[in-house]
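Here the complex is missing a single protein chain, while all its other protein chains stay put.
Here is subunit A:
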Amino acid sequence: MIEVLDVRKDFGDFTALDDINIRIKKGTIHGIIGENGAGKTTLLQILAGIYDTKEGKVLVEGEEVYDNNKVKHKIGYVGDRNQYFKDYKIREIVEFYSGIYENFSKTDFQIYNKIFRLNLDKKIKQLSKGMQMRLSLMLNLSIRPEILILDEPTSGLDAIVKKDLLDILIDQVHERELTIVISSHHISELEKICDEITILNKGKIKYQSNIDEIKENVKKLQVVFEGDVEKEIHQLENIIDIEKIGSVYYLVTDNYGEVLIADLKEIGAQLIENIGITLEEVFVYTSKIKEGSGIDE
């Protein structure tokens, strides 16, 4: 179990994260979504124990992560940019890792390298972005972590390796109860593999839920009304987006249920049809409303 409790992080005058509370159960996959600059990387780095927090704390199985080697041994961190010693050969960086991490398995590394295929005699500076990502993934899987933190792991990877990586992650979650925290801009990827997701917006949590719940609560509806409802419709509660094409309204709600249906029928809805929504759309719509309300504040 990872517990993020009331975390706040400032860089000078800039508040990168504020009032962050997340609980991540062992053996689950937790996705972090947010716009550029929303604080995803900072959050992941705090989880990995790279930064101290100004307020609040991060606990792994009840112990604080920051400055705690015992806990950090159990955590693998794959950053979006990896800064290894540029003049090291891969062979040397593997030695370096196995000297630092007590659980590092060279056998595992060799098995992973059958999939990721890196030439061990190449120097880090000779590797492309995707190749560096492969290396970082292999190293951090080989330490047999209990928690794996992945910041945009699929960016720079080709489709074939991406699928291989997903398979490895699925394997590890299923067999060793690995816990994964992953951020990505490829929301459709996250939608399929995550148990829960957190949507960050300007350093704060805007939405947090398991994916099934999101699918139950957030819906896109196609609604046809009798007569003109232009006024009434904007007064309805729990509607986060309204579009109108011809005489058909497309409504997005974040609290779908009998109450909403009754409200719609009361103002003259003739046909209410559920047209399905992807997590990506949920993200876009929820970010939109927060911006709107931000202006009012």
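Methods note: a residue touches a chain if its C-beta (ideal position, glycine included) is under 8 Å from a C-beta of that chain, and two chains touch if they have at least 3 such contacts; residues count from 1.
As a working rule, contacts and distances are computed from a predicted model.
There's a gap in the complex where one chain should be. From "NADH-quinone oxidoreductase subunit L", "Baseplate protein J-like domain-containing protein", "GntR family transcriptional regulator" or "Phosphate transport system permease protein PstA", what does UniProt name that chain?
"GntR family transcriptional regulator"
Can you tell me which of A:21, A:126, A:188 or A:235 touches the chain that was removed from the display?
Within the whole complex, the residue contacting the unshown chain is A:188.
Of the residues A:8, A:54, A:89 or A:215, which one touches the chain left out of the display?
Hidden-chain contact among the options goes to A:215.
Taking the full complex into account, find the residue in A:2, A:16 or A:29 that is in contact with the omitted chain.
Of all options in A:2, A:16 or A:29, contact with the hidden chain holds for A:29.
Could I get the residues of subunit A that touch the absent chain, sorted low to high?
27-29, 163, 166-167, 170-171, 173-175, 188-189, 191-195, 211-212, 215-216, 219, 271, 274, 276-279
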